[in-house]
Structure formats: C-alpha cells, structure tokens
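Some notes on the structure that comes next.
Only a single protein chain was left out; the remaining protein chains are all shown in position.
We just call them A, B and C in the order they show up, numbering each chain from 1.
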Amino acid sequence: MVIVMAPGASDEETDAVVSIVAKAGGSAFISRGVSRTIVGLVGDIDRFQTLGLDGKPGVAEVLRVSVPYKLVSRENHPTRSVIRVGGVPIGPGTMTLIAGPCAVETPQQTLAAARMAQRAGAALLRGGAYKPRTSPYAFQGLGEDGLRILADVREAVGMPVVTEVVDAHDVPLVSRYADMLQVGTRNMQNFALLQAVGGCGKPVLLKRGLNATIEEWLMAAEYVAQRGNLDIVLCERGIRTFDTTTRNTLDISAVPVAQGLTHLPVIIDPSHSGGRRELVLPLSRAAMAVGADGLIIDVHPAPEEALCDGPQALVADDLAELAHAVRAFPPMIGRQLAAAASLVA
Amino acid sequence: MVIVMAPGASDEETDAVVSIVAKAGGSAFISRGVSRTIVGLVGDIDRFQTLGLDGKPGVAEVLRVSVPYKLVSRENHPTRSVIRVGGVPIGPGTMTLIAGPCAVETPQQTLAAARMAQRAGAALLRGGAYKPRTSPYAFQGLGEDGLRILADVREAVGMPVVTEVVDAHDVPLVSRYADMLQVGTRNMQNFALLQAVGGCGKPVLLKRGLNATIEEWLMAAEYVAQRGNLDIVLCERGIRTFDTTTRNTLDISAVPVAQGLTHLPVIIDPSHSGGRRELVLPLSRAAMAVGADGLIIDVHPAPEEALCDGPQALVADDLAELAHAVRAFPPMIGRQLAAAASLVA
Amino acid sequence: MVIVMAPGASDEETDAVVSIVAKAGGSAFISRGVSRTIVGLVGDIDRFQTLGLDGKPGVAEVLRVSVPYKLVSRENHPTRSVIRVGGVPIGPGTMTLIAGPCAVETPQQTLAAARMAQRAGAALLRGGAYKPRTSPYAFQGLGEDGLRILADVREAVGMPVVTEVVDAHDVPLVSRYADMLQVGTRNMQNFALLQAVGGCGKPVLLKRGLNATIEEWLMAAEYVAQRGNLDIVLCERGIRTFDTTTRNTLDISAVPVAQGLTHLPVIIDPSHSGGRRELVLPLSRAAMAVGADGLIIDVHPAPEEALCDGPQALVADDLAELAHAVRAFPPMIGRQLAAAASLVA
Partner (left out) sequence: MVIVMAPGASDEETDAVVSIVAKAGGSAFISRGVSRTIVGLVGDIDRFQTLGLDGKPGVAEVLRVSVPYKLVSRENHPTRSVIRVGGVPIGPGTMTLIAGPCAVETPQQTLAAARMAQRAGAALLRGGAYKPRTSPYAFQGLGEDGLRILADVREAVGMPVVTEVVDAHDVPLVSRYADMLQVGTRNMQNFALLQAVGGCGKPVLLKRGLNATIEEWLMAAEYVAQRGNLDIVLCERGIRTFDTTTRNTLDISAVPVAQGLTHLPVIIDPSHSGGRRELVLPLSRAAMAVGADGLIIDVHPAPEEALCDGPQALVADDLAELAHAVRAFPPMIGRQLAAAASLVA
C-alpha cells in the first residue's frame, strides 16, 4: 500500500501517518520528493485498510495496487499521462520527435545537428555530454563543457534539451542545464541514480535495460516515482537476443504492452535498436504505427566523423523522408506531431 | 558456385556440365526440381570460372555468390520477386492479407472464419489441417478431412488456400488440396521437409524458426530453392527471448533486413508473435508501416471454443478496424492491398 | 490420464477401455508401440477415476500425472531408469562415455576414431551417416554407406553404435544398422520423426533443441514414449543465448533439473556446446561432477581434414587426459565408468 501526501502536507502530518501504521504493527518508509511525499507501507494490508488513512490530514491518496509498481501502474490511474518537457507534450494525442547528435562534440556540430533535427520536425533536442562507453579508452563525452554547448544551442534554436546523466552525484549539475534527464540502458537498475533523478524536479527519460523485462522496467520507473517524480517517459531501445544481425532487437510489442500497464508515455529509439542508418526510417514508421508516443533519433551533420555511433545517425538526405513520415503517420492513428517548443511558448 | 539449367535442359546437358567440373578436380551435385535443375559446385571456384560453363548447352545461369544462400540472395537478383498464389500476388507493390482459423475444426467454423477473413480484406485463406503441437495429447488437426474442408471452403468463397505440412511424406497429399504449403517454425530446419516442398510445384510459406538467425532462415529457403522451387515467401512470427510478457518477441527489424538480403517476399504473423488478441491490430499496423509484403492473421468465429490458440484470434468486432487499416496503411508506403483471387481471376 | 496396457494385451481389451471412456463422455486415443500400447484420455478426469479402469483386463497401469509429460515424469516413476544400449547401461550408478567421429567419412577414419574412443574409455561408438547441415551445399553424410561402415567398425571393435536419423522414413533403415537412434537438436520438435523412433524398437538419444525449455524437451520425449518406447536418453548440448563466445551455452543446470523431473537418464555433449577442443575436457569434468549419466564426445584422427566440426574434435594427445578423468571423477559422486560392451557380453 502506498500513501501519496498532498503537495502542501506538513512533516507533522506525514509523521502522524507513519505513527498510526507503526501502532498497527506495520512499518512505513518516507520518500520526500520535490513535489510530493510518498509513504510506502509494509505489513498487514488488510489491517491498514481499517485505519481510515485516507481521511487523515495531508493525505491525498491511498493506493492499494495489486502489481508491484504502484505509482506508475494504470490500475489507479487509467488515463494515460501527458508529460511536458519545456512546454512540449509527450503522451497520447501527440507524437513527439526528439532528435540530435548522439554525442555533443563541438558547438558547430551540435548546432548543425539541432537545425537538422528541427527541419525534420523535432520539438526536443537530444545530445550526450556524458557518454557511458563499454571501453574506458573510448570518448567519454565533454562533460560540463558539453552541457554548456547544449544550453547555448537551446538558446539559438529554441528547443528544450534532453541529455543523459550517468552518475547520481552529477544530477544537480545536469539538472541546471537540461530540460529532461535521460537514464541510459546500462543504468536502468542503478538504483542510486534512479533515486537521484527522482528528486531532481525535471522530467526523466528512462531507457529500458538491454535485458530488462517490462516489469523490471516499470519497477525502475517506480524507483523514480517513489521519490516524488512522476514526470517519466519510458523509452524502448532494443533488447539483446541471440540474433546479432541488428545491434539490438527492437521489441516493438513493448509499446502497446507497456502502455496497457502504465499511464506513463512510451517512446521508441530506432537508432540504437537498429544500429544502422537504413533501418531508422522503416523502424520509425513502424514505431508511429504501433502507437509510440514519440521517437528519439540520432542525426549528425557528418556521421563519418562522429565520435560515437556514427553508422546509425541520419544524414541530411534522410531528413526529408523523416519529415514527411512524422507528419503523415501520426494522423493515421489519431495523433498529431508535437509542435516545437518555440511555437508552443 | 551454382549453375541453373534452362527449363528444357536435358539430362545429357546436365551430365556434361558435371563431367567438365569433375575433370577440373571439382565435384558437382544435381538437384532436379519440378521446373528447373540446379547444379551446385564445390571446389576451386577460380578454376571453374575459366571453364566457360555459361556457354555450355542447357546452362541458363552461372551464379557466383559471396553469401552462403546463393539462389535466394539479392546479389544476383536485385529486383524483389513477386510470388503468385492462385493468382494472388505477394511482393513489392502490394500488401497481401492472409487470414483464417488457426486450425480447421468443422466445415461451419472454417466457412465462417473464411467469410470473416474476406470481409477484412483477405485475399488468401489460412487454416491448419496438420497441427504440430508441443504435447502429444493436444489436438493434432483433422488431417486429410481438414484438407477436404479447406478445399470445399475455397470453392465457396473463392480464396486460394495456405495450409501447413509437417511431414515430408505428406507433401504430395497436401499439394493436391492446397495452393500454398506452409513450413512451420518448429520445422524450419527439418531438411527432409524443406527438400520435399522444394519439389512440390506449389509456392511455399516458410516461417522463421523461434531461434533462427536471419542467415539460417535464408539457408532454409535455399534448401527449398535448391530443389528448383523459388516460389517462397518468408514469414517472421516472433523469436524467443528472455522476455515472456508476449508469447514471442516480434522481430520487426527482420523485415527490412531480410528484404535487403533476399529477393523473396517477407510477411509478418502478428497473431503468433503477440499471442494476445489486443496486440494483433497494433502489430499489424507496425508490420505494414515497416514494409512487410503481407500479413497472416488468425480469425475465429468463436475463439473461446477454438481447439488451438483461441486467445490470439481476432473476432468479428475487431474486423472493421483491421479492414480499415489494411486499406489505409499500404498506400502510405506506395503499396496497395492485394485484391482477392475471385476478383483477380 | 494415461493408460498403459500390459505387454500382451489384446486389441479387444484396448477397445474395451476406449469404449468405457467414450460412454463416460471422454475421448481416448490409442498409440500402438512395439512393446506396449498406450491409451491417452481427454475429458473429465475425475469422472474417469470412478470407472475402475485399473481393474479392466489388459490394463497394466492407470497414470494420473499433474505435469503434461505423463510417461517420462518421475511423479509415477520415482526410481531413475537405466537404459541399455547393446548391453551397455546408461543411468544412475554409471557414467557412460560415448565417443566417435562427428561424421563417418571413410572406413579407415571411422575405425581409427573408434579405437581412439575405446582407448579413452568409451563403451559406445557415435558417428553420423546422415548429417543435418545448415547449408544445402555442405557435406550431408554418406547415408546408407555410412551406416555400413559403422556396422563393420562395430564388428571390429565391439562397440554398439549410436547414429542420427533425420527423416521419419529412414527410421526402419537406420534401425537395421544402429543400436541407438539419435534425434538431433534441430529435429527435437519434428513430431513425425519422434513418433517414428517411438515405434522403432531401439533406444533413442534425444538432443535438446537449441531454444527448447526443459518442459518442451520432456514433451518431445513424451512423443517418443507415447508410441511405446521408453528407452530414451536425454542429451543437453548447449542452448542459444546472446553470448556467442562459445558455439552454444552449455546449460549445465539442466542435468540436475531434468533428473528431478524425469526418470530418464540425462547426458551431456561437451563437444557441440563448447565448439572448441580446449573446452571439451573442462566441460566433461564439470558434466561428470554435476551428475550427468554420460558424455558424448567427438574424436577424430585428423580433425584438420574433418568434413564436419573438426575444431571441436579431440585428438590423440587429449585422450590420455580424458581417459584419466572418466575414471577419476565418477567415483567422486558414487558412480563408475560404464564398461565397454565387449566386456559386458
């Protein structure tokens, strides 16, 4: 059982709830988030239900949920959520294109990629300043210099920025620059990081782990939610299977399945799943047709010089086709392309 | 190196080729198919190229192909093939809907399912008379009685029939009734069966094995082709991965990847990959958007009474939506729904 | 529910059972095997239990088993079985080494490999006359010529022979030459083949499919058993996973898990799972330590010239170490190396 305290609830009100539960033989643990406090109860649920907790001062909601992911489940929240990133919506009704370079390399490259993204219809800019790499000898990203470049390019083009954070203790720094924080596939079960972004006050893009079941993915989102942050977007980006023809195997069924289980938006990354430029467009079309709430795509002005994942970045020639597809497909299933933030504001 | 003999080539002409190769220190093996004879050469390929084989009587083509699947590769056959089943095309330009019951149970159920399929836009009727089942105690299909029902329903509704064959020695029998023979996922590497359907003179629907790489799938098609039958349609139907949320994981990327490697058409089975009714429509839309050459879908008039795979069969209420989707999506990528055979003829 | 008829039961006695079940609203299907007849019942099990079937003439056993694999389950057969192949035991108490060439190529090579196997402690000779190969252009085995070579070598060295059959209709032929028939990994769900070997009157070595769950493997064994043949040995030979460092991933836990579920013996093939010579000895030691009832190992007098799977064949230098291990390890867990057949007789 999970108790969600009202936004303005006092510490005393929360403590009173904990005390009632303790007297009933249960234990309660408190997660104070930026916007709300969550109290998780462990013990005799049937007994707790007799305690009248939903009438106590400061209590907003008492959730009894049968699935292990309480706050992100659709059980108590049948309406699918819309998450806003710098004013840009991600959720039902829209299809939001996020695009940009895999890694921020230079101001020029980042700006060029952002303009490419914008021409294709992107409303949000992606770009990595911290790159988790399999090898310690590979390019690890520009760090804070990269964040500054992203912030400058946001000014120039008017697109809110999504960027990855790889260390819990970088969360405050990255939050100062970014509009949305990404937790990457290798960190999906880095619980310290999940809890840190849960308290950052910014929306979170949570990529599915390479070998995570859908339930584990939702449990990872629950770690973020439990710290009071429900502005979470899930991203399917390919799973690891026996077949190595593609970099990873895009689990396209994960979109309707996850959308049935959680109220959070679910988007697809066709670039990292396919790992090859020529697959990005077909997989993007499939993602829109299956009902994904958005797409996140690598673009690069000169992929052959890219410091990271060049072979999967779209180039200028591909953009016209992408621009066409992101306008043509969403209406087929009752959605429209999310407008760029500059237009929104 | 592979030598394709001309349709009317005599045995003497084939033997002459074998003899030339043998004198050059190589070995040749002959596959006599229904419509053509294939001679595979093993040995010093560079030497064989000096023998002037392509000028010998009866030789239609000499193929030197770098990939291990010679006849089905796009290397020597860049144009994608159109396969015709009882007059209905499967290939680029069209999107062909195949639908019907998982298993043939009764004449009434089969006819009702066929009419449902036809209303949804299906041009071909599927239905199983021989069912490969994990348990020897499960319903194994009606056998020849089922084939007769299918033939009767074909008469009644004017749809050519696709049905599975599970034993090499049933191939002649099944060929008498069916317009297209299906090789199921468990039999993808049943080489005796592949060779038998290679000689049957009817088009073949080859499902991908649950754990087959794309190369192994194409090699299985090569077994069929090598017996002289190039009327093969490949069908992606989900692979087995660590995630058991869905029955299998639809590998949607396999469509563009395989279409890049082979000239054969590639279709998708959204029913068996998802294993759940509510996933069939989203996955069908994704399949059409990614560029699949067709769909094969389970429908049943009363799934709760189905003897096989009821939970994934579409019911009457779903059909209007499917009927809309199969007309709306193909034009988005320059295709049109393949017309029913009765209209074709 | 499954009814096992006594060895000498008449057709009339079997028909009487079927009739009783039919009157009670159930349906029964009969599998007539070489040594016994099995009647499977489908319908209201609780009702069937009131019919007194176990007292009817000709009925040996009435099995009500909760798992889907009835005849091979340990539920009604807690004692683990010993299967005899030409007099050589495979089962608890012993550790049986089966060795020989992957493929039979020539009489000389087969004889040399058999002598190598025997020196290492092998009691049974393996060797393939029919080779299921991914490519139709690869060496497919010598067929009946290979079977004759195996039979001659058996005469010469006194080792019973295990060999693969790939087509249901070759079963009578292969049964004339072999002491045990192997069903390979790609054919684990070739149900026609399973039923054919179920009626062959010879013991069967059933390899686990590359992606088969343990339950599916036992269900495949049930197909054989249902035709009256319970002389089945299961063989774990590696499964397909994301990791391609080894050819396949040996699932060593499958041995104790399967031995807990079925009374049939379970052996390990370290050659095909590892795919590399240097892994065969460590994996063989692990297999014996985990409690496998046997090992099946590739040996070849000149692996660099082998027509099939040379890189994994043990050579003469490895044999002394293998010979030592197969004598030293089994006693550690209360077993002894199964003696060669010539000594048994």
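Just so we're on the same page, contacts are C-beta pairs under 8 Å (C-beta built on N, C-alpha and C of every residue); 3 or more make two chains touch, one makes a residue touch a chain.
Here the structure is a predicted model, which is why all the values come from computation and not from measurement.
Touching the chain that is not shown, out of C:Asp11, C:Asp44, C:Asp145 or C:Glu278: C:Glu278 (per the contact rule at the top).
Of the listed residues B:Thr14, B:Ser175 or B:Thr241, the one in contact with the hidden chain in the full complex is B:Thr241. Contact with the omitted chain, checked across A:Val62, A:Val161 or A:Met219, is made by A:Met219. Counting over the whole complex, chain B has residues 211, 240-242, 244 touching the chain that is not drawn. If you put the missing chain back, the residues of chain A touching it would be 31, 40, 42, 68, 70, 132-137, 166-169, 186-187, 189-193, 210-211, 216, 219, 222-223, 226, 240. Interface residues of chain C with the unshown chain, by the touch rule above, are 211, 213-215, 239, 241-246, 249-257, 260, 273-274, 278-279, 282-283, 285-291, 328-329, 332-333.
Everything below uses one rule, namely that only the chains that are shown with their structure count from here on.
The most distant chain from chain B is A, comparing centres defined as mean Cα coordinates. No other pair of chains has as many C-beta pairs in contact as A-B.
Chain A and chain C have Cα centroids lying 50 Å from one another. Separating the CA-averaged centres of chain B and chain C is a span of 32 Å.
Shared interface positions of chain C, i.e. residues touching 2 or more other chains, are given as 211, 240.
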